[in-house]
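Note that this complex is displayed minus one protein chain, with the remaining chains in position.
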Amino acid sequence: MKVVNHELPSIDGKGLMMGRPAYTDDLAERNSLIVKVLRSPHPYAKIVKIDCSKARALEGVELVLTYEDFERRPFTRAGQGYPEPSPHDKFVLDQYVRYVGDEAVVVAALDNKIADEALSLIDIEYEVLEPILDFEEAYENKIVIHPEPEIHDMFPIGFEPLKNVAAAYHMHVGDVEKSLNESDVVLEQSFYTQAQAHAMMEPHTVNARIDYQNRLMIYSSTQTPFHVRRIISQVLDYPLSKIRVIKPRVGGGFGGKQAIHGEILVSAVTLRTGKPSKMVFTRKEVFESSYSRHPMRLDIKLGADKDGTLKAIDCYVLSDTGAYGEHALTVFMVAGSKVLPLYNKVDSVRFHGNVVYTNHTPAGAYRGYGAIQGNFALESAIDMLCEKLNMDPIKFRQKNMILEGETSPIFAIMGEGTEGTAMFMESCKLDFCVNRGLELLDWKHKYPRVKQDNNKVKGVGMAIAMQGSGIPYIDMAAATIKLNDDGFYNLLIGATDIGQGSDTILAQIAAEALGTTLDKVIVYSSDSDLTPFDTGAYASSTTYVSGNAVLKAANDMRKMILTEGAHALGVDVKDIEYDGVVLKTKDNEITLKQLSNRLYYNEDQKQLTSTNSYVGTKSPPPFMAGFVEVDVDTMTGEVDIIEYVSVVDCGTTINPMLARGQVEGGIVQGIGMAIYEEVLYNKKGTLITNNFLNYKIPTRLEVKKLTTEFAVSYEEAGPFGAKSVGEIGIDTPPAALANAIYNAIGVRITSLPITPEKILRGINELRGQKNGK
Amino acid sequence: MKIKVKINGYNKTFDVNPDEYLLDTLRANDYLSVKKGCDNSSCGVCTVLFDGKPVPSCSLLTVKTEGHEITTVEGIQKDAERLSEYFGHQGADQCGYCNPSMALTVYALKHEIKNPTDAEINDYLVGNLCRCTGYQSQHLAIKKYLEDDQL
Partner (left out) sequence: MRINNYHKAVSLEDAYEVLKKNGQNSIIAGGAWMRLSSKEIETAIDLSNLGLDQIVLADNSIKIGAMATLRDVESSDLVQALGDGILCQAIHKIMGVSIRNLATIGGSVIGKFGFSDIMTPLLVLETTLEFYKKGKISLEDFLESKDREPDILLHIYLKKQDTSGYFYKMTKNSLDFAVVNVAISKTNNQFKIAVGARPSIAHLAQNAMNYLNGEKVINDEVISKAVEIAMQEFKFGTNSRSSEEYRSQIAAVYINRGLNEVNKR
């Protein structure tokens, strides 16, 4: 292949490093009204009085909006396909506020200073209500966070708000209780994963204006421009045809922008004033008032026979969706559907649980999307089971894990809020990934531990993982290709580049199929007017789903060119040899350049355009094995990460460099979740970690070495054999690190993050036990 | 109050309040390459050069810049372009939001430390956060850029 699977530089890196205006706020109108929100200081309260008269009277204040200014229409902010699997439990503004940071009053003013002053002039009185701040207390608590009669789900998702349940699910294959009873060895353990913040570098931002066709036009830093357009139309009851949403360059999303942030408020302000308006989240608002990862408790039971055959997996999940239910059901289900099939040969498996409301910042989509939480629990539990069985954890996995050509009943049962799709693993190189990783890390000389001189011990640990490639029968992507004079193309795609490089790799796919070079495919993406539909950047769908759409459109275009070429040369299509540059017959030829100019200006003039779409009929999982070597200080619990080895099977890598970037970026985010990132609230329900001084993300000094390799693999159903790779990188670090630390010093941490303090406490307990004897 | 400051070699006059920060002044005057990230100098995306030294523009009062020289990436275009090529060849460019500030900091680094070691490069850049890349590809790109730049 000439373009695909080549390490080509991205098409936009240069312009961005040189500082060209490209991000949402760079494109705001100069005279935009500044939109700011007065946010609740209480985790749960009822607004009993609002007096906005002083604020409205302040010079420079254009508009002040309260819950009384909006029609009461419940919706979900989650950016998902319609009908959404998330409950419609949010109103634009409500008389109740349900977390510290929830929206109470909206102000639009001429500049920041006036807007801030207006906020301080709002006279607001709350009746403070008792909140639920512990998700383990939420179920059937006498406090009900969502008693509103109008809220509803779009189809059954186990929505029981009067019990504080946003979603629930149960599935089983075989009889888990029976299998556990019949197992030689049973391992039972609960695991806790914490809320994590996306901490993307660009805060959420959106701006709107009414254009000269009198339409509402919005630039938003979003992962789902089409869903945003639909939601604005539904919530503000404004015709879909009069709304245009464009996603410009985005400074990182990772799931944190897969839901509405300021779009509805800014649209409301612009529609009511007729003036451009904008909202830029402060970093505090990003932490407090956008979304974070669902914290979970996972109760795992594993049953195995003495010979190391895994017979049963039981997994119960309690997930905290915070004040509103965006992505509640789907994240929770992925904790099962994209983890449990790793051990597909069990006799029985059960996955069940509840997602509960609490008065915390709402949880939402975040890379991994449940798989990282589930992976931490299961892969830690597997190592613990191996200890009980006295069996090597590598051999155990090699015996029980899923292999190429196999399937799991879970695929057919669990989809995203709906039934799943059965599939066989046409490509699965997990066995290679494990073996290669062992080599790269020099596992056999390092497992389980190597004692150092200075009270330090080195240890190694690992975990395997899988994810998906889009949501079958739900995620649709489309692409349009237009041939220009001079023989170059425009590629119009709905697919959302949020920094992962989708513009580049989709252009590579097009260029390969068209037989041209990357510089001749000009990409324009994510404009609800000008580009065809795409669900957006989530569920690892872009390479596989959007890529297939691009491939189909490119193949269509190629056929059109052949037809026109045949016409121009006066021959049949079958007589032509075409390499993407020249159309040749036995004794004649025409270049694409010449043909395209002729089509524009000279004869049989026509505009060649092809459009095609793709919906997946399965979701071929990428797989990976993650290995880590740590150095633990046994006197202080401090941990150094010496090397992280990742061996990934994502089919063909459309661009090996960008694929590696996705994996490494994911690994480091996963390491952050594993060892120190933590969203922390104080006893009153206020976020302590609401700025970068208190919420720390990995720096370049944290990880000494990342080694990443890709397995040679080919997924028939993927474009040029590719599967997606956007999320898989984040899944393994928590379990790999927990396992490595256990192997080093015998301390098993079952709740994230794995801090030096927890480790030292474990070491002291072990010492105490030793001394006690 | 009126402030006279040199930006990228051009003499500029701004009329600002005493509590206005340079980041806001720059963005309001179309220096859109300077980005807002965190409001308390913890992330690095607002970095500009103040008499050649990297500083967080979100925490520098515009009034304090009087008589000094500010450099944004608009003022080091050739260096930024070259660095972007190295980033491109390592796949180190993802969302790009941290890249202009990275270019400025690397520019300052190469003028301050000759032949920096890995540790010196990491120490100098530690305050420039990146959430996308996991840093290793950026490091390889910057290292190669600095090595080639010496020659």
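By letter and in written order, the chains are A and B; residue numbering begins at 1 in each of them.
We take it that contacts are C-beta pairs under 8 Å (C-beta built on N, C-alpha and C of every residue); 3 or more make two chains touch, one makes a residue touch a chain.
Values in this document were obtained by computation on a predicted structure and should not be read as measured data.
In the complete complex, the residue from B:L32, B:V55, B:I70 or B:L83 that touches the missing chain is B:V55.
Summary of contacts with the chain left out: across A:G60, A:G174, A:P656 or A:P756, the touching residue is A:P756. Within the complete assembly, A:P698 is the residue of A:P472, A:P532 or A:P698 that touches the hidden chain. The missing chain lies against chain B, touching residues 1, 17-19, 39-42, 44, 47, 50, 53-56, 58-61, 63-64, 66, 105, 123-129. The set of chain A residues touching the chain not shown comprises 635-636, 638, 676, 680, 688-689, 693-694, 696, 698-699, 701-702, 755-757, 760-761.
Note that only the chains that are shown with their structure count from here on.
Chain A and chain B, compared by their mean Cα positions, are separated by 29 Å.
For chain A in complex with chain B, the residues that touch the partner chain are 7, 9-10, 12-14, 16-23, 25-26, 198-203, 249-252, 254, 280, 282-284, 498-501, 655-658, 660-661, 664-669, 691-693, 697-701, 703, 705-706.
For chain B in complex with chain A, the touching residues are 27, 32-33, 35-40, 42-43, 45, 72-74, 77, 80-81, 83-85, 87-100, 102-103, 122-123, 125-126, 129-139.
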